[in-house]
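Left out: one protein chain. Kept in place: all the others.
Which chain is which? They are A and B, in the order written, and residues in each are numbered from 1.
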Amino acid sequence: MTSEREYPGTPLTDGQLRRGEVLLVEHEPNARYAWDAGVAIGRSLAELKKGRLVGRECYRCRRIVVPPRMFCEQCFRPTDRWVYLKDSGRVNTYSISYLRWDATRVAKPSIPAVIEIDGASKGMGILHLLGGVKPEDVQMGMRVKAVWKPPRQREGSIRDIRYFRPY
Amino acid sequence: MGSIEQISQIENIRYVYGDVPITFQYTQGIAGERFLRELMKNGRFLGTRCAQCAYTYLPPRLYCERCFASLEDAWVEVGPRGTVEAVTVAHLDLDGEPLAEPQTLALIRLDGADGLLVHRIGGTGAAEVEIGTRVEAVLRPRRQRKGSILDIRHFKPTSS
Partner (left out) sequence: MGLRRVAVVGAGMTKFMRRAMETGRELAWQASSMALESCEMTRRDIDCVVLGTAPDTFDGVHMKGEYLADGAGGWQKPVMRGYVGGGTGVFSPIQGWYHVASGLFDTCLVVCEEKMSTCLPHPQAAFLTIFDNMLERPLGPNLIWIFALEMHRYMTVHGVSKRDIALVSVKNKGNALDHPCAQVAQKITVDDVLNSETLVWPVSWLDISPVSDGAVALVLAAEHVAKRVTDKPVWIDGVGWHLDSAYWTNRDLYYPKYVEYAARMAYRMAGITEPRKQIQIAEPYDPFSYKELHHLEGLLLCGKGEAAQMTADGVTQRDGDLPVCPSGGLLGVGNPIAAAGLMKVAEIFWQLRGEAGKRQVPGKPTTGVAQAWGDLMQVGTVTVLRT
């Protein structure tokens, strides 16, 4: 490779696209899905509706895992029993998001976090949002507790927990 | 000893509905852009010819897939008439619903080309089209052409 030669590739600018200088074809795949929750997540969602977090225990490696799974991925055997967990935990890591899913900006940021759940094995975290707290007041390792939607509004979704709040 | 639990309570079976919210915007490529612009502006079909392999690509390619030579400067005019190599009639649309009118589709070898073009068959005598029938392109009026393969309305059997 020498630095002087011209490399192939024809870059296009936004301006060229807007001015219609390039022929484009658009297609919307309209991809829609109905995902089976499966045994473990199905139960997990049913428990969320009742205001509870649930995990599974593997007797061989002695882990209580959350999200629950019907087989232990490390021992490669079925997990053994359901375990009810607390709805509190510790912040393992968090961030402050000014982006929506489609990369558009929001003025009021959200606070995604990985929260290690009490009652599960050490390091067993779930993804959720922190709330009821200013972003600048959040600390790593903070103790947080779930704030639930009222029972009648719950749907059997991870959003039945509105967010986790420091306590 | 572990056990896999069976779903004994129906309310535990759940689906979660969702989608992947994207649209695609395709460029036509170096070769495709030239092909469609020529069709749009001048109503002509262009292919690219590899002299080494004695093969004319339609739709045109930027390169020969056989010997990998560049075909950037190897444009040739093909058609506008051609021969039907395969033909079928479609009765269902993309969602599996019945079409209002059955649609005849064909693979067409334009004169001078080795590759085949897929398109609709229409016009008088469409129902009688079979392998070997000679056809010609029916283009939309110049002002209605957009640089799309649909600038061709369909292929119709030639009168001769």
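By our rule, a residue touches a chain if its C-beta (ideal position, glycine included) is under 8 Å from a C-beta of that chain, and two chains touch if they have at least 3 such contacts.
Since the model is a prediction, treat every value here as computed from it, not as a measurement.
*Asks:* Would you mind spotting which of A:W35, A:Y84 or A:Y167 touches the chain that isn't drawn?
*Replies:* Answer from the full complex: A:W35 touches the omitted chain.
*Asks:* Which candidate, A:K50, A:K86 or A:R100, sits in contact with the chain we can't see?
*Replies:* Of the candidates A:K50, A:K86 or A:R100, A:R100 is in touch with the missing chain.
*Asks:* State which residues belonging to chain A touch the missing partner chain.
*Replies:* Per the touch rule, chain A residues meeting the hidden chain are 1-13, 17, 22, 27, 29, 33, 35, 37, 41, 44-45, 65, 67, 73, 92-103, 109-110, 112-114, 123-129, 135, 140, 157-159.
*Asks:* Mind listing the chain B residues that contact the chain we can't see here?
*Replies:* Here the touching residues of chain B are 16, 18, 20-33, 62-63, 65-68, 70.
FYI, only the chains that are shown with their structure count from here on.
*Asks:* Could you state the distance in Å from the CA-based centre of chain A to that of chain B?
*Replies:* 42
*Asks:* Touching residues of chain B toward chain A in the complex: what are they?
*Replies:* Residues 1-5, 7, 11-28, 30, 32-33, 36-37, 147-148 of chain B touch chain A in their complex.
*Asks:* What part of chain A is in contact with chain B in the complex they form?
*Replies:* Touch residues, chain A against chain B: 10, 12, 22-37, 39, 41-43, 45-46, 58-59, 70-71, 77-80, 102, 156.
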